[in-house]
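For this depiction, one protein chain was excluded, whereas all remaining protein chains were kept in their positions.
Naming follows writing order (A, B and C), and every chain is counted from residue 1.
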Amino acid sequence: MNIKIVAFGIATDILKARELEINIKDGATVEDVKHYLKATYPPFEKLASLSLAVGEEYRADDYIITKNQEVVIIPPVAGG
Amino acid sequence: MNIKIVAFGIATDILKARELEINIKDGATVEDVKHYLKATYPPFEKLASLSLAVGEEYRADDYIITKNQEVVIIPPVAGG
Amino acid sequence: MKNIDIQLLERNLDSAEAEAFVTNENCGGIVTFVGTVRKFTKGKEVQRLEFEAYEPMAIKEMTKIANQILEKYPAFRIAIHHRVGILPLKGIAVVISVACPHRKDAFAACQFAIDTLKETVPIWKKEIFTDGEVWVAAHP
Partner (left out) sequence: MKNIDIQLLERNLDSAEAEAFVTNENCGGIVTFVGTVRKFTKGKEVQRLEFEAYEPMAIKEMTKIANQILEKYPAFRIAIHHRVGILPLKGIAVVISVACPHRKDAFAACQFAIDTLKETVPIWKKEIFTDGEVWVAAHP
């Protein structure tokens, strides 16, 4: 299935894009997408943390992503 | 000796004056003045605390007051 | 009566606005945290900052913090204003103001709010130096 990836902060620099579409197995989880990202873009391995959000909420590793969902990469936050 | 007493807050109400002069034995201490005040004006007994200042500093009970010094009554403070 | 004021702003923040929002006659203590841009990070001189936010989720996470404050503390009102975009030196990055009947709770609640904001709210900060730039906290 295809899913849309949206990047912020340093993730934009790593992907060299704000958004991209990836093809991943049906029923992929948040953990699967993290593996995909780290394998495809090794700089993700070096970040202090890596979270994914779906539907404007942080999602746990076992969260199952469905077709056409937008997955947002949340690298270490630094507000304040 | 004579000393000048200056009152603030509720002490003004108790003394019914901002200032008064009292006659007390030579070499009287802060403790002696507190005893004098409590004996002469019983409402001082009922306050949550009673401190005296001389020269714009809080003084301990054994501080010796000298002639013509100004003794300031500091009832419980409530700034802020 | 609305008790929560959450804003992401691309203009100068003014702590007086947050304080005015939270002030109310039931509260005796207002504690306000203002986070400003420091001139030096690890000995390097910062030229300016750039804040980027995942805006809808940032608003949602800041609202969660505010609701937590109202549940966990005897707090009546809270304002959280965060800057986005380019910020010069000494500029204000964040203002958090909390009003409680008593001061001790206001200190605890305000500190909880900024500590949590720095952990959960999807906002990123880039420091721009004369000789480069870095995404703050990205790497261990």
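Rule of thumb we're sticking to: a residue touches a chain if its C-beta (ideal position, glycine included) is under 8 Å from a C-beta of that chain, and two chains touch if they have at least 3 such contacts.
Since this is a predicted model, take the numbers as computed values, not measurements.
Peer 1: In the full assembly, spell out which visible chains the left-out chain is touching.
Peer 2: The undisplayed chain, in the complete complex, is in contact with B, C.
Peer 1: In the full complex, which of C:N3, C:T32 or C:T116 touches the chain missing from this view?
Peer 2: Going through C:N3, C:T32 or C:T116 one by one, C:T32 is the residue touching the chain not shown.
Peer 1: In the whole complex, not just what's shown, which of C:S15, C:Q68 or C:T116 touches the removed chain?
Peer 2: Of these options, the touching residue for the absent chain is C:S15.
Peer 1: For chain C, enumerate the residues touching the unshown chain of the complex.
Peer 2: Touching the missing chain: residues 14-16, 19, 23-40, 89-90, 101, 103-104, 106-107, 110-111, 114.
Peer 1: Which chain B residues would touch the chain omitted from the figure, given the whole complex?
Peer 2: Touching the chain left out of view, chain B contributes residues 8-10, 13, 46-48, 53, 56-58, 72, 74-80.
Definition applied: only the chains that are shown with their structure count from here on.
Peer 1: Would you give the residues of chain C that are in contact with at least 2 other chains, written as numbers and ranges?
Peer 2: Within chain C, no residue touches at least two other chains.
Peer 1: Check each residue of chain B and list the ones that touch at least two other chains.
Peer 2: none
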